[in-house]
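Remarks on the structure that follows.
Every protein chain of the complex appears in place save one, which is left out.
For subunit A:
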Amino acid sequence: MQAINDTSVQECDATGDAIKRYSRTHKKIFLLFIIICFTVIANAQYNITLTFKNTVGEKQLNTDSSYTNQSGETFTVRNFRYYISNITFTDSVDNRLQSYSDEYFLIDEKEEASKQVSLSTSLKHITGIEFLLGVDSIKNVSGVQAGSLDPARGMFWTWNSGYVMAKLEGNSPVANTPMHAFSYHIGGYKTNENAARKIRLSTFVITAALENISITADILKWFAGMHTIKIADIAFCHEPGKPAMQFADNYANMFSIEVVK
C-alpha cells in the first residue's frame, strides 16, 4: 500500500511539474514573442536615399555651360567624378551609429543613376552623416577590387598603385596647355600624401518620414578655401603630392546638405 501511495504522490508531483514546466515554456515563448516584436519594431528598416547634386556655386553643373571661379578664370567642366565610402549615420537621439564600411560609390556626373545612393537603416532619427570622400588606405593596398572599385573604372593609377579619389576635367582659356585643358586627378593614400577627406554633415534631424537627403557638391570650392588655386598656375595634377593635398584640403569643404524632404 505504502508503495502504491508513494507512487501516486510521485505521479502527482510529476504531473504538477509537467504543468509548471508547460506554463513556464509558454511564458518563455510569450516573452520571446514580445522580444521579437520589439526587435522588429526597433529594427524597422528604412530606405534612405542620398542624392548627390553637383553644382558650380549656386548653379547646377551643366557640361555645356561656362563658369567663373573666385580668381576670375572662366572654365567649362567635361568630367567630374568622386568616390564616396565609409558612410556612417548617427542617431544622437537614440545614441546609435550605423556604418556601411564595405560599400564604395563612384559618383559620376555623366551617370545619373550613380548620383543616387540608397542605404537601408534601422535608425529612426538621423542627426548626422559622415563619409569619406575617396577610398581608404586599406583598399589601396589590397590588390584588385571589383564593382565600383574595379580599376577598369578609370579611377586607379597603375604605375603608382592607388585610387584617384576625385577627378575634375575641363577647359579654360587661361590653362597653359594643349587645347587649354585642365585635368585634376586627385589621389594618394600614403602618410602626408593622403587625399581622402573625412566629411561630416550634421545640422539637421531627419525622421523615418524624411527619407531623401540631398547633398550638394560645389566645384567652386576646389579653387578656393584653404588654398587659392588658379587654373593658370596648375592645369594638371596627375600624381600624389603637394598640389593634390591642396586640392584635397579645398574639396573637403565642397559638400553641404541642401534639402531634406
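Operating definition for what follows: a contact is a pair of C-beta atoms (placed from the backbone, for glycine too) under 8 Å apart; a residue touches a chain by one contact, two chains touch by 3 or more; residues count from 1.
We adopt the following convention: contacts and distances are computed from a predicted model.
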Protein that the absent chain corresponds to, by UniProt name, given "Sarcosine oxidase subunit beta", "Transcriptional regulator", "3-methyl-2-oxobutanoate dehydrogenase (2-methylpropanoyl-transferring)" or "Cytochrome-c peroxidase": "Cytochrome-c peroxidase"
Touching residue (missing chain; options A:A113, A:A146 or A:M179): A:A146
Contact footprint on subunit A, counting only the chain that is left out: 140-146, 150-152, 156, 158-161, 193, 240-242
